[in-house]
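Apart from one protein chain that is not included, each protein chain of the complex appears where it belongs.
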Amino acid sequence: MSKRNDTQKEKFIQKVGRVLAWPISHEKWQSISIPLYSILLSFIAAAIVILLIGKNPLQAFFNLLQGAGIMPKPSYAAYKSMFTDFLSLLNAMTPLVFASLAVAVAFKAGLFNIGVSGQMLFSGFLATIIVGYSGLDAMIAKPLVLIIGIAAGALMGGLVGWLKYKFNINEVVSTIMLNYITQYVVSFFIQMYYIDPVSRQSRYITEESRLTLVNVEMGNLKMDIPLGFILAIIVAILLKFVMDKTVLGYEIKTVGTNRNAAKYAGMNVGKNTVLAMVLSGGLAGLAGVTYYLGYFASIQPKVLSSIGFDSIAVSLLGNSNPIGVIFSSFLISVINQGNTYMSSMAGIRQEIASVIVGLILLFSACGAYLKYKVSRMKEKDAERKEGQE
Amino acid sequence: KDNEAGSDDGKKGLKIAIVTSPSGVDDGNFNEDNYNGILSFIEKNSDATVKAIREETGDPAAAVQAVADIVADYDVIVTPGFQFAGISSIALENPDKKFILIDSEPAAQGEQKEFDNIYAMTFAEQESGFFAGMAAALETKSNKVAVVNGIAYPSNVNYQFGFESGVNYVNAVYDKKVEVVELPAYAGVDVNNEDVGGNYVGTFSDEATGKVVGNALIDEGVDIIFVAAGGSGNGVFTAAKEAGGDVKVIGCDVDQFDDGVNGSENIVLTSGLKVMSTNVEKSLNSIVDGSFKGGNVVLQADTDSTGYVKEEGRHQLSEDTISKIDEAYKLVKEGKVVPASNFNGHTPDKFPGL
Amino acid sequence: MSDYIVEMKHITKRFPGIVANDDVTIQIKKGEIFALLGENGAGKSTLMSILGGMYEPDEGEIYIRGEKVQISSPNHAAKLNIGMVHQHFKLVEDYTITENIILGVEPIKKFAGLFPYVDIRNANRIIKDLSKDYGLEVDPTKKIEDLNVSMQQRVEILKVLYRQAEILIFDEPTAVLTPQEIDYLLTIIEGLRKAGKTIILITHKLDEIKKVADRCAVLNKGKLIDVMDVKTTSTKQMAQLMVGREVTFESEKRPAEFKEEVLKVDHLTVKNEDGFEVVKDVSFSIRGGEIFAIAGVADNGQVELADAIAGLTKVSSGNIFLNGKDITNESVRKRTESGISYIPEDRQSYGLVLDFDLATNIGLKEYYREPFSKGGILNKEAFHEHGSRLIEKYDIRSGQGIKTQVRSMSGGNQQKAIIAREIELQSPLMIFVQPTRGLDIGAIENIHKMMIQERDKGKAILLVSLELDEIMNVADTIGVIYNGQLQKIASRDTLTNNEVGEYMMGAKHE
Partner (left out) sequence: MDTVIIDGLSFALPLFIMAIGGIYSEKSGITNLAIEGFQGFGAFIGALSVVLIANFSGTDVQNLFYLALLFSMIGGMVFSVLHALLSIKFKANQVISGVVINILALALTTFLTTQINSLVFGATSDKFQLGVSERFTIEGLANIPVIGAVFTNIYPFEIIIIVIAVLAWYVLYKTKYGMRLRASGDNPHSVDAAGVDVAKIRFGAVLISGVLSGLGGMCFAYSISANFSSSIYMGYGYLAIAALIFGNWKILPTLAACLLFGFARSGGTYIGQLMELPSSYTDLFMILPYVLTLFLLIFFSKSNRAPRALGEIYDKGKR
């Protein structure tokens, strides 16, 4: 009797499982549907958290979108509109895209670049002191900032790759060490030579060298135009192409998956390891300059941007796929950007936003499991059908 | 405490927002003191509301952005901290909004340094430092006292010079031989690149190094330390607590007595104050009664805006010490004693009233 | 009670795209040696994995000693006294032999009556004794990473015996052993039977079956074809049943026509990672149209020699010439381009990227040039086309064609994929290291044919094999390696099996 009940219960669970799994059961769409599903789950979880503290989750999410410039707010300050909010969203998102791409590239080569923050800081700092205070013309300064950013980041990334290849130094350790070293050294120089006593961080860079055009007046709006954003999109698409369609990408992936086989196939493992880190570092450098000379215009001493760590998770959420990374960065940026407004309107503490981000990342880390479960379920179904025939 | 006080948004009262640095309005310290001023205002003006908003990076640009994000929805924005100096641009764009900026002057916009809709208050830190220095010099048993700061920004140097002035004042007036201990390795270099001595941790957020500095001073025989070093100061507190015995600290900015609990004892002798809450409340009142006037003001003892804690149960000063400090307080108020600050042209060894 | 100790009835097991076992029924008597035979991918390993508790069958029933069981895990199988010796050893390299054997069934003692600890010392003794009893002598305190393959296999067998297995499954135990080691293993297997154990043996080598097995089941594409009595069946019949056509064991081969010298190895010395000389002062040359085979017992430097020629290992002294050009310090890529194909010994960690699909793996060596890529841009079409062609041509079987993830392919078919790729490079020099390891006889025959075909096209072929039969079968010239040194180079026709065997053991010098 109870046994029968059990099987009925089991069947019911299976049915529920199948219904729940249906949206992500189509293999072809899984690379999109699974992250979406994870996000959905995390928002449900976040909604529960918000309900628990006695607020209305729907309103909160709506406020989040309003704050991020996706939905209109009921009132705007002078010179502001949904459009300017949206632009600042893009502005904030730009470094995150670059940083996540940096992580993704290294990841493809089987390396964990935990040092994105350090690379960002290093390149941001160099660009700041070389160009930021130089008074160069915008036409020269902006490209120069990009070049210095890429070069500095690539140099530092390359160093990590080289240490790994030459001395077998685990890149997780070397990047952690370099993070600290950069943080302290840069802080030292800022405190000694570049400090602005009022803001207590490095002096502001010139408008000309800044990668975001700030307070551009158009109509009755003042907007911040993130030049780096367009670059980020182009770079992501380019990277996607490089990874999927070129010899370089193929080599990096092979080295990342099986070093021995790569060597056997005639690939230069050392070169590819260093190259992947150079690429990753270069991207981190871009993240650095768009952050310190774009979104911001100065550097806080002794602070490593948390973007370096967030990007690890963001890149996973985007499946280490450059295009996916654009979307995942967008999502995380919406939450980060919208949260001030959400807090103001819904009276929910900002920390909740971090908790939501954490939840999203948590659920998306389980994407592989979802995929596995679904395919198992489908196998079972297929077998059952065959059995019946 | 919820970060929403007052009640319904439907009412017509003053809509206030307070935007703070990452530590939030419940940091039990600087931000909270400002917040308390608002709450106290709301208690008397029950149709007013306040929302507390925390900016998470602590970066000035982000801080300004956070204000810009929400400015449309409020009448008054209270912004405690130097990070918010940049709100002057928003103030220009939104002349119908009022801003109360604490502990910083607004960033200049072109030539303009003062703004009609920004009331920016800074405090004469050297005065608070002065009272702290007197307290230390009067209470020390080892005749060695010290001040620990974060970085040699003007506000910190003001505290340091004020403290040293206070000690020197006591030495001169009450014929004591109290030494202000300075560790050469932690000498500060001020914004004009001048060596100002003192004990600077080098950062406001490193408790560990703060503790190292605290321990080094205690090793030198110092028994009273004035701590004006932000987060790094917690480390000094810990060092004092671990040292036990007679080592005491003097808090800074707000009453830090609660942070001094050490088992059944308390290590906080007293605290040097910036009186922010009442000043915030005052200027909110001025908005309501229409007397609000923008501008940059330095608040001093003459408005009871600087001082020290002598409230029963919140300090461990002797009656005698209190009366001596209060005497000096009067002189400071009257401008007869002017403790040295970073840029007022006086030095701790030579200032009016010494 | 039934006569059978193991009965697997109507077993069906499906994997995506393939039915690995299709309604298979086998019954095994206590105390017999039961052989399983079948082409690569026929489902032998799968069937035995089911018995060993690794997989659960989709359909069918299993009876052990007449009792119906559901074997849910290897642990459960061990409780039923079933033990499996996998072909890919499951050993902890960092551990000693003892530690590996007792893992999971550790003997515990207490220190000061309080702190339990694993009693290694006692276990060492027990294992020493056990290994003596079965003629599997080992030094229990040695680490696995210091052992050669045949020793590692002994550890696997001891592991099973230590757990008191009555039913022992061997999955291709001889594929990695030298002829001498094989003989030894077979005696051990017979000894085990004498000790009352029941043995199931998967192998592709018919003479081994003939030698020790009592009965033999033949699988084909997941289906049971027949179970026969080994005594009354000839190897030819078995082979025919398995492949479905007649198989010739001797390769037809015209006399060789030697052309220009292609490879010249001159006083080559190679050191391993620990700085130990593993190839010592080796010199030889291969002409076009020649199959030069290196005979030798495993671990005598032949793999390092091949690696050195292919550029995977650094040379410490001496030179290598290809078509007269010194390539000693060239990169792997340069060598491949100057004309070297290489089938490495370790197919899974060198020859293939297991996580990539078949088409990508088949293009692994040519991806950077036309038509696979142009100006640094890959051409997926070319990969697919090339892959499909080779799958067809070399009869590579897999669940989903060129899109199959290589990891899911049977070992034999993985090997075929590598062979196809390397032969298609059409390099003047082809290095084949153990090309037929783990392949079924049909496939072996095919590969031998192909090697001879390439030879006849004028290619120089360097064959490294542990199997004397294979060498005697296809080689034109034989070099015997022992302890890193070439003991003897001579024409195939001037050597007998025995002579080569003696050189291989280092018993005879030039």
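Details
Chains here go by letter, A, B and C, matching the order in which they are written, and residues are numbered from 1 within each.
Here is the rule we use: a residue touches a chain if its C-beta (ideal position, glycine included) is under 8 Å from a C-beta of that chain, and two chains touch if they have at least 3 such contacts.
Not measured: the values here are computed from a predicted model.
Judged over the whole assembly, touch between the missing chain and the shown ones holds for A, B, C.
Of the options C:3, C:93 or C:456, the residue whose C-beta touches the omitted chain is C:93.
When the missing chain is restored to the complex, the residue among A:211, A:225 or A:316 that touches it is A:316.
In the complete assembly, the contact with the undisplayed chain comes from A:185, out of A:13, A:58, A:185 or A:234. Summarising the interface, subunit B meets the missing chain with residues 1-2, 23-28, 32, 151-152, 183-189, 195, 199-203, 205, 207-209, 211-212, 215-216, 219, 231, 234-235, 237-238, 241-242, 258-259, 261-264. Of the residues in subunit C, those that touch the hidden partner chain are 54, 73-76, 78, 84, 86, 88, 90-95, 99-100, 103-106, 108, 115-118, 159, 407. Mapped onto subunit A, the interface with the missing chain covers residues 53, 112, 114, 163, 167-170, 172-174, 176-181, 184-185, 187-188, 191-192, 302, 309-310, 312-313, 316, 349, 351-352, 354-355, 357-359, 361-362, 365-369, 372.
Everything below uses one rule, namely that only the chains that are shown with their structure count from here on.
Remark: among chain pairs A-B and A-C, A-B carries the greater number of C-beta contacts. Averaging C-alpha coordinates per chain places the centre of subunit A 38 Å away from that of subunit B. Looking at the complex, you find that subunit B touches subunit A at residues 2-4, 17, 51, 53-62, 65-66, 68-73, 82-83, 85-86, 89-90, 93-94, 97, 104-105, 107, 151, 153-154, 191, 202-203, 205-206. Note for the complex: subunit C touches subunit A at residues 14, 16, 58-59, 310, 312, 331-333, 335-336, 342, 344, 346, 349-356, 364-365, 367-368, 373, 376-378. Taken in their complex, subunit A has these residues touching subunit C: 244-250, 254, 257-258, 260-268, 379, 383, 386-387.
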